[in-house]
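Complex shown without one protein chain; remaining protein chains in place.
Then we have chain A:
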Amino acid sequence: MSCTSRLRCTINGVACDREIDPRLLLVEAVRDVAGLKGTRVGCLTGDCGACTVRIDGAVVKSCLVLALSVEDRAITTIEGAGDLTEIQHAFVAENGFQCGFCTTGMVLTAAELLRDNPRPSEAEIRRAISGNLCRCTGYDGIVAAVRRAAEARARA
């Protein structure tokens, strides 16, 4: 068993195959190797959720993942997720953001909630975003946006 430092994965459908520093976090690989700046570095402790991306379709906090751990996995960032239109419109309509730093994570997390639970209650919405912190404290707008997105999808 040799120790490796080669990252092989896909990021937004594009194959990535290159030597990297084993100390690189996934969020750092996404931002600084792939150049995708929509994913944010927030707390580096797993609390804030600003670094949320999808690994094989499931949202994860990418500051908790070493880049080399995503070997053979499919990474999707906010730039590459194609199923967010209603949610993005709803966030704009409901003022579901202020500074916007948390929005990437909020939108991706909301999308996973609505995938699994198309008509969530307010309590279910708040539980789903409990790992995504908005330091502008714009939670009411965010919850309203998720509800609006669910209603928009139900009508579609």
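As a convention for this text, contacts are C-beta pairs under 8 Å (C-beta built on N, C-alpha and C of every residue); 3 or more make two chains touch, one makes a residue touch a chain; residues count from 1.
Note that contacts and distances are computed from a predicted model.
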Undisplayed chain, where the name is taken from the UniProt record, one of "Malonate decarboxylase acyl carrier protein", "NADPH-dependent 2,4-dienoyl-CoA reductase/sulfur reductase-like enzyme", "Metal ABC transporter permease" or "FAD-binding PCMH-type domain-containing protein": "FAD-binding PCMH-type domain-containing protein"
Listed residues A:Val59, A:Ala81, A:Val107 or A:Ala145, member touching the removed chain: A:Val59
Residue, one of A:Cys9, A:Leu25, A:Ile75 or A:Ala149, that touches the chain absent here: A:Leu25
Residue numbers in chain A that touch the chain omitted from display: 1-5, 21-25, 28, 44-47, 49, 52, 55, 58-61, 63-66, 68-69, 71, 105, 109, 112-113, 127-133
